[in-house]
Structure formats: C-alpha cells, structure tokens
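Worksheet: one structure, shown below.
For this view, one protein chain was removed and the others were kept in their places.
Our next item is chain A:
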Amino acid sequence: MRAFQTYERRRRSAGAAFVAPALAVLALILAYPILDSIWLALQRVTLKAGQVERTWVGAENFHRLFNDETALRAIFNTAYFSIAEVVLVVGIGLGVALLLNNAMGRSGFFRVVLVIPWAIAPVANAVLWKWILNANYGVLNGVLTSLGLIEHNQVWLGTPTMALNVLLLVDVWKSIPFVALLMLAGLQQVPKVLYRAAYMDGAGSFQTFVHITLPSIKTAIAIAVVLQTIWSLRVFDLIFVLTRGGPADATVLLNFLAYRVTFNFLDLGYGAAIANLVFAATFILAIIYIWLLKPRRRVAAS
C-alpha cells in the first residue's frame, strides 16, 4: 500500500512538471490577451508616435456599440449568416454522412473527397471563388446560362443581399466536409443491433431513420450545430479576399468589423469591445459544447 502511494505521489509530481510548460505558454498567449482584451474594451486607446495611450472610459465603448448603425447591422448580418450556415451545413452534412455510411459510400476515395475542401486554405478557397464568381468570365455564370437558369450574367458580389448569400454559399461549400466527418463518426457509433431489430420489426428506411438513426445521433447533431456556429462566427479570410465588407457594408460580420475598427481605423478600445462580443458568444457556445460532451462520458463510465 505504501509503495502504491509513493507511486501515485511520484506520478502526480511528475504530472505537474509535465503540464506546467504548456500551461505557462497558454497563460502567456491566451489567458493574458483575453483578460487584457476585456480591460482594453473599457478604455479609450490612442496611438501617439508609436506609443499606446490608454484612458479609462468605463462602458462608453459598449454604449457606442449598441448605438452604432454599422455595428448593429453587423450583429444582424452575423446572426443571419451563422443561423443560415448552421442549418445548411448540418443538414447537408448529415445527408452526406448518411450516403457515406451506406455500403456503397464506404470507399476511402470519398474520404479523400472530404478532406480536400477542408485542407484548402480559406484564402486560396476565396481566391478560387473570386474567379468562379467573376461577373464577365466566371464559370458560374457560364454554367448557369448554358443550363438556362439565368438569362444574363449576374454580378454575384455586386448587390448587398446577393453578396452576403454568395459568401454564405462559398463558406457552406468549405464547411460541409468536416461536419460530414463529425456526423459520420456519430453514425458509426450507432449499434448495428438496433438496425437489425428495426428490420425484424418490419420498419422501412424512413421509419428506421426517424426512430433509430436520429435519436442515436442527436448528441452528434447537437455537437455539430454548436461547433459550426463557433466556426461561422470566425469567418474572416473569405470576406477579406472577396468583398472587404462591401457592397455598402452588407458583408461586414462582427469578426471583420472588429478587425477593421482596430487595424484600419486604429480605434483599439472600440475594436476590443466588438471583439469581446464575439468572444462572449463563442465562450457561451464552447461551454454548451463541453456540457454536451459530458453525458456521453457518464454513459460510458456506467
């Protein structure tokens, strides 16, 4: 017994030494900036001759945020973008996962097809779509015209509503593969015996899907919803390359606005306030995600 206690104690002190360097680094590059970011949002920050001057202003930046038309529009756009993206990506991702879980879709080739759009850098993806969406020579106009779906070339990024929806489409294209992989991981954990039982009871494919598949993967779906929401809140590269927020600020999402206010307008305090809003939303979602992971661990333990 003494020997075991010594063993445990030695492991624990070694453990502390193992984990300390990583935690120190994370404290320096994550914890400190997060805390300072919250602190910055309560200040007016000016750059004078390369020196940062910080004056305490309390909630002024947040007050300004909720009276700033551009910011309110960005909040609205972000909400629309995130909700639409989650619905589309999770819906289509689930469909793709079901196809790939089918006997005919199990080939490794399809997994290659899934990892390619995921591995393409968001910037390269944006540049590719810049060409596809080109108003004069873009292949999208060409294909849609020859299919008879549009009569003349569209300026896809030219009008506010269209631009936002086209950005949405491009990001959906890029995001589906990974969510499909998440769903596939969930589908593969559904016990085969359930399907066999449903088959014995004479359930059709649709009934099996509704009564066996969906309930078994509802946690997986919830996780995909939360993660995709988090990921859609950080869309940046696409906006930067394709629209820079235009036309008429229609594609300014909160993340991009925080960047623009901070690094183009050099209004660091106000930029931090907007960044805090994105941070708060992400943080709440991350807690929900972790909470979703937990019940599965209890089931596994019992």
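Keep in mind that, in the parts below, contacts are C-beta pairs under 8 Å (C-beta built on N, C-alpha and C of every residue); 3 or more make two chains touch, one makes a residue touch a chain; residues count from 1.
Assume contacts and distances are computed from a predicted model.
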| item | value |
| --- | --- |
| Which of "Cation:proton antiporter", "Response regulator", "Trehalose/maltose transport system permease protein" or "Potassium-transporting ATPase KdpC subunit" matches, in UniProt, the chain that is not displayed | "Trehalose/maltose transport system permease protein" |
| Where the unshown chain meets chain A, residue by residue | 7-8, 10-12, 14-16, 18-19, 21-23, 25-26, 29-30, 32-34, 36-37, 40, 50, 52, 95-96, 99, 102-105, 108, 110-124, 126-132, 134, 136-137, 139, 142, 146, 173, 176-178, 181-182, 184-186, 189, 192, 195-196, 199, 205, 220, 223, 227, 230, 233-234, 236-237, 240-241, 255, 258-259, 262-263, 268, 271-272, 275-276, 278-279, 282-283, 285-287, 289-290, 293-294, 296-297 |
